[in-house]
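A protein chain is absent from this complex, but the other protein chains hold their places.
Residue numbering begins at 1 within each chain, and the chains themselves are lettered A, B and C in the order written.
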Amino acid sequence: MSQQLTNLESLRSALQSAMADDETVVVFGEDILDPYGGAFKVTKGLSTAFPNRVFTTPICEGAIVGMANGLALRGMRPVAELMFGDFITLAADQLINHAAKFPAMYNGRVTLPLVVRTPMGGGRGYGPTHSQSLERMFCGVPHLSVVAPTIFHDAGKLLRAAIASDGPVVFIENKLLYPLRQQLHSTATIQHDVLDPEAEYPTVRLRNFGAGDSADVTLIANGGVSRFLPSLLERLADEEIRLQAVLPSVLSPLPPIAPLAAAAADSGRVVIAEEGIATNGWGAELAARLYESCMGRLACPIVRIGAMPTVIPAAKHLEDEILPSETTILNAILKVLS
Amino acid sequence: MSQQLTNLESLRSALQSAMADDETVVVFGEDILDPYGGAFKVTKGLSTAFPNRVFTTPICEGAIVGMANGLALRGMRPVAELMFGDFITLAADQLINHAAKFPAMYNGRVTLPLVVRTPMGGGRGYGPTHSQSLERMFCGVPHLSVVAPTIFHDAGKLLRAAIASDGPVVFIENKLLYPLRQQLHSTATIQHDVLDPEAEYPTVRLRNFGAGDSADVTLIANGGVSRFLPSLLERLADEEIRLQAVLPSVLSPLPPIAPLAAAAADSGRVVIAEEGIATNGWGAELAARLYESCMGRLACPIVRIGAMPTVIPAAKHLEDEILPSETTILNAILKVLS
Amino acid sequence: MMIASPNSFTITHQLAEHFYAQMLLIRQTEQQFLELFAQGKLNGTVHTCIGQESSAVAVVNAMDTQRDIIFSNHRAHGHFLAYCGDVEGLLAEVLGREGAVCGGIGGTQHLHAGNLYTNGIQGGIAPCATGAALAEKMKRSGAITTVFLGDGTMGQGAVYESMNIAALWQLPILFVLEDNGIAQSTPKQQEHAGDLSTRAQTFGIQTFTADSFDVLALHQTTVAAVGLVRQQQCPAFLVVNCYRLGPHSKGDDTRSPEELAAVEQRDPLRQLELQIDPEQRQLIQQSVQQRIQAAVQDVLGRPFISREGKE
Partner (left out) sequence: MMIASPNSFTITHQLAEHFYAQMLLIRQTEQQFLELFAQGKLNGTVHTCIGQESSAVAVVNAMDTQRDIIFSNHRAHGHFLAYCGDVEGLLAEVLGREGAVCGGIGGTQHLHAGNLYTNGIQGGIAPCATGAALAEKMKRSGAITTVFLGDGTMGQGAVYESMNIAALWQLPILFVLEDNGIAQSTPKQQEHAGDLSTRAQTFGIQTFTADSFDVLALHQTTVAAVGLVRQQQCPAFLVVNCYRLGPHSKGDDTRSPEELAAVEQRDPLRQLELQIDPEQRQLIQQSVQQRIQAAVQDVLGRPFISREGKE
């Protein structure tokens, strides 16, 4: 099997191919021109290949997304980059009161094929305003999708799906995943399959045990925390704990609940993990839905793991205490097992 | 017993007394000067009484809250009004990356006594950008409180508590509650008591049955939907259905879960209602927490009621179909009872 | 362009009548709204442009409505009617009846027809319009984009972000400031430092100013501005001094009687009326009145729109 791409390479080549395939795709953002190629280099090479369709913008996140809205209304497929996900607050009005409103409030008579890509997450010591995972703010906004690849998804394919979609999508890229290689296939220990291969934004399932067995624990997780899974799955396999990890790639609207609920009920023990704060997070809605669907079939309460509810410190050792880690997830798994 | 104040009167007199009692209280917002006195008239009379501490601002919601942040850092107690709650998206960055960050990221060495008051909610035919209940976006933001009176709370007292608080508070006023009279005492049918009278933002409990009995159903609700309760409690009393309604006034961080869970477990049947969209709403976190705390003690899944997940139409009859009503709550109650 | 043609006299004459008919249509449609509101048949809110119709008519008629694009705000009935004349669709929209241009969902503040888009968030349309202008420039459609902003809305930072980008990238967009000197209840002097008509200068955007009192002159200025935008593929800023004769929305006017009397003197419709041949005028008045009466009757007879089939 050929060496897998990194998340970053996958995203970058998706942008390249999307622009090559469709000349209505235009890309915007701060500092995205070559040779710099963007703060996280996802757009590197794009402006050289498509000089007339890649725009470096002034620093004005609101107008970046606003402009993208106008382009989308007029038949283009804008892909806007916000340099850090923390700045999405500045575009909240354009996302909520414009992008997500136009098609519905004009009674479906316009489409709004917009993608806002942005890196979220901590772990790099960037401090309180450059480390958050704010996608939760946009989960549940009607007519807006929130998509986030894990390392077990083909990030580029998801991005292509988002670009092909006729509605607005907030596309979350976790900073720490960029350099990691995508893991799209099974390994000796880890069974990799896709619950809904036909879905626009599919859900991946990973198991550290054979197909015949049922899981001891179900972990439902998204985005950045997926980086802990290869080690976690191996480690639990060693201890003969059967873990199944279910990884949706669309955070909002949630994918159909039945397959997730089936997976949850299969083990009766569930952990939900995300990098953002768990309180009122993505996992809150998911947990509520799972409880609804699994009434009487859960052996114990769902444990939700996320960042502690405070600011994310700049000092690395303090940051580590705030953000979820392999250990906090492992402990949650052991907790639901006990 | 003397005639109760309307919600509007209560809020207005709280602003008056807060300004009279503390000269660091300053009030800002669009069109708030007399004789106009603000779009919803909550600030009416203030600029006449305190001409030097009431400021009508240009139309710039971001800077309104930003300025308030600066005032708060410098020892004032700003109360900013956003004319419609829908515009809070424009202040999201100032609330999330400034107000909620400064005290914690400066390691507790500053306080930020800010109140952002804003009317949320529909039912007036104002259409997609003037009718939303967006408080859910700010629920779960660390170091930020979200407070919302019901008609069973002393709205003015809550506002005074918010003004007295040393951290930032988003204070949600439901438009349709403004003209309604506060109901702060028991009536022939409705037992009114406060679960935590000492709390800064107390939780009210209403029961249409005597103290000895336990409830058939527990409804946990907030803000605007409280207006349906007087009729609902009466109606269910007629049908001999014992309803207890639990109404927190602080939406985030949630009040201690134990008393809410006790109320939920008491009946084993729970409905959660809010005017905002239920998906990823205030009720999602609440439901998840109740399930956690009431494991095995709920007779059936919690039903969450909120606005349908779409834009709020301008046409009144269409709007009525989207927003929660007495009927949708009643139906949810009947559903959990069946 | 028409103005400069050889038979300019007749054409100006025709133009005046054409403008008069449109302005009257707007005025009377909005008066209907207020009446329907008073009768309880219309819910929510309406922001009428009574007194400002000439701005809508002068500007929109300077555009190429086959291809050009308009973004507008809460006070958009005039822009909408000058653009497409669909009285029935608009009436149905605000009354929630079948045939509503946005299915009764948008209502008065959130309208869409052809290339016209409105939204109720002050300032938010400025970057959207800027993006639309970029789209058309990239498509080489030759279309320009016009965005209508009020004086109060010049308080929003989004406007300056947009102007900067529009000038930096030389986008074909006309920023139209309808300066009626008031925002809801607040006079301009309490909202703005300095002179609003200089706000685009720092970005190197050429500024045009005119008064809405004289619709023909305003039109001529707009034609020049539109010509610049289209030919040079660059932004321009058009400041229209105008007068809000009515309340902000309904009945919420706190201006003094003197102030109201003063703006009343600046009614462009009455002013234009004087320039129209009385016979013609009567014909136009009759036709507009019939049109509107028929539309109201038609639309009120339609069933309320249903949500069926919508998710």
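The definition used in the following text is that a contact is a pair of C-beta atoms (placed from the backbone, for glycine too) under 8 Å apart; a residue touches a chain by one contact, two chains touch by 3 or more.
Since the model is a prediction, treat every value here as computed from it, not as a measurement.
Although it is not drawn, the missing chain touches A, B, C when the whole complex is taken into account.
Of the candidate positions C:Gln32, C:Gln122, C:Thr145 or C:Asn164, contact with the unshown chain belongs to C:Asn164.
The missing chain, though absent from the display, is touched by one residue of B:Ala68, B:Met137 or B:Val204; that residue is B:Ala68. Residue in contact with the omitted chain (choice from C:Arg97, C:His112 or C:His192): C:His192.
Residues of chain A in contact with the chain left out of this view: 30-31, 33, 35-36, 39, 56-60, 62-63, 86-87, 90, 124-130, 310-311, 313-318, 321.
In the full complex, chain B contacts the hidden chain through residues 26, 52-53, 55, 57-58, 60, 62-76, 78, 93-94, 97-98, 101-102, 104-110.
By the touch rule set out above, chain C reaches the unshown chain at residues 155-161, 163-168, 190-195, 198-199, 201-205.
Rule of thumb we're sticking to: only the chains that are shown with their structure count from here on.
The central chain here, found by comparing per-chain C-alpha centres with the mean of all protein C-alpha atoms, is B. With centres defined as mean CA coordinates, chain C is found 37 Å away from chain B. We define each chain's centre as the mean of its Cα atoms; on that basis chain A and chain B are separated by 31 Å.
Taking each chain's centre as the mean of its C-alpha atoms, chain A lies 42 Å from chain C.
Contacts with at least two other chains are made by residues 93, 97, 101, 104-105 of chain A. Chain contacts: chain C has residues 100, 103-106, 110, 119, 121, 157, 310 touching two or more partner chains.
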